[in-house]
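Entry: chain A
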Amino acid sequence: ADLRMSWWGSDDRHLATQEALKICGGKFGHTIAPEFTGWTGHQEKVATQLAGGTEADILQINWPWLPLFTKNGTGFADLYQYKDIIDLGQWTKADLDSGTVKGKLNGIPVSTTGRVFMFNKTTYDKAGVPIPKTWDELIAAAPKMKEKLGKDYYPFEGAALDARLVVILRTTQKTGKDLIDPATNQVAWTEEELVEGLEFYQTLVDKGVIESWKQVAAAGNTPLHENQKWARGQIAGTYQWDSTYGKISTPMEKGQELVPVKLLTIDGAKTDGVYRKPSMLFAISKNSKDPKAAAQIVNCLLNDPEAAKVMGASRGIPSSKAALDILTKEGKIKPVQLEAYKQVMEPTSPGVSPLNEHPRVTEAFDSNFEAFAYGQQSAEDAAAEIIAGINEALTGI
Partner candidate 1 sequence: MRAREMRSHRLSMAFRYALLAGVGLLMLYPLIWLIGASFKTNSEIFANPGFWPENPTLDGYIKGWRTSTPYSFGTFFLNTLWIVVPKVIGTAISCTAVAYGFARFEFPFKKLLFASLIATLLLPNVVTRIPQYLLFRDLGWLDSFLPLWVPSAFAGDAFFVFMLVQFLRAIPRDMEEAARVDGATTWQALIFIVVPLLMPALISVCLFQFMWTMNDFLGPLIYISSVDKYPVSLALKLSIDTTEAFEWNRVLAMSVLTLTPALAVFFLAQKYFIDGISSGGIKG
Partner candidate 2 sequence: MARLQLRNLEKDYGSFRAVHGINLDVEDGEFMVLVGPSGCAKSTTLRMIAGLERITGGEILIGGELVNDKTPGDRGISMVFQNYALYPHMKVRKNLSFSMRLKRRPATEIAEATQHVSGLLEIDPLLDRLPKQLSGGQAQRVAVGRALIKKPQVFLFDEPLSNLDAKLRASMRVRITDLHKRLKAEGQQATVIYVTHDQTEAMTMGDRICVMKDGHIMQVADPVTLYNRPANTFVAGFIGSPEMNFLDGELVGESSIRTADQTVELGEDFASRLSGNSRRAVTLGIRPQHLRLAAAETPATLKGKLNHIEFMGHEVYLYVDIGPKRLIAVVPSAAYDRSALRDDWVWLSPDPRGVHLFDRQTGENISLAV
């Protein structure tokens, strides 16, 4: 059959996927036209195509898109219907659940990603501070580092999204609950719990652990990989997706070493609180003329040893056991990458709802959080408004 497949990504992914498509196409006698772009605009493109019913047969979709594009699980084809074709046994139940909406498998996770701590070992060594294992050690590192290296050195960073995830991590660790309770579809935390999380952020700022939100904004909200302070090692730690390791380590000045480490902890933590989620899913269009053929290709891309070898880690470390096995066997995964992956996969977590990243939820969180960070709102007011805002958004969804 003639199929189309769309995805976003960078050069490596483009090359690998095109090649894999040729292999899989050859195997089943299908031709698959690739439609790929960079990240910018891809969501609009897919949304427009979905609105017009003209989307590609196979789509790479972002996990948070699920509640947007397939609220009732009917936005994409239900892949359970093709379980004869796709070897779903290669995934854990948890993985499949994360792609399931209202009992329908809307997308198969390609890989899993999560937030990990990465520190600039070089800077820490220079400051004579050990790489922190707990939040307290991190906070303690700040004055020492500043004393040794200068006032403009920070052991860590976080603003906007990164700051939100730090707050979420810390509060999850304390409460053992994710932000959103999947049962009630409401905020799981009490106001006091959230206040504490917000205040913790403020402590980090006040203690000079991280640059304040305003300072980060003043620099233009520069992403880490474009940030000179990062490149020079003045910012010596971050809490990032494991998959960005390569991206943020590349621009670092020569001799700097970036190491992924275990999640920071606190006393009395109820959970490690890891923020883990499928990084992306493959879905099949509900309008596809030949969904079976599409399923064959999806299966091939994800499970076929030959295809998996070609795809490598261009979409992160595969969730499919078969693929992971072959890659490990072939040594296609770099040790640091594996190390970071381990930090994502090992810790415990209460499970993360895709609604965490629903734009209305993040909007409610971030705007109030920002007001708090700018000192325009007390922690209490901010927490109250965040909870009210998210709850309102969630009822609307």
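The set was built so that all candidates are chains of the complex that A comes from, given by their letters.
The rule is short, and it goes like this: a contact is a pair of C-beta atoms (placed from the backbone, for glycine too) under 8 Å apart; a residue touches a chain by one contact, two chains touch by 3 or more; residues count from 1.
Nothing here was measured: the structure is a model prediction, and the numbers come from that model.
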{"item": "Direct contact with chain A in this complex, candidates 1 or 2", "value": "1"}
{"item": "Touching residues (chain side chain A, partner candidate 1) in the complex", "value": "4, 6, 8-15, 18, 33-41, 44-45, 48-49, 51-52, 54, 56, 113, 225-228, 231-232, 241, 243-244, 246-247, 250-254, 279, 314"}
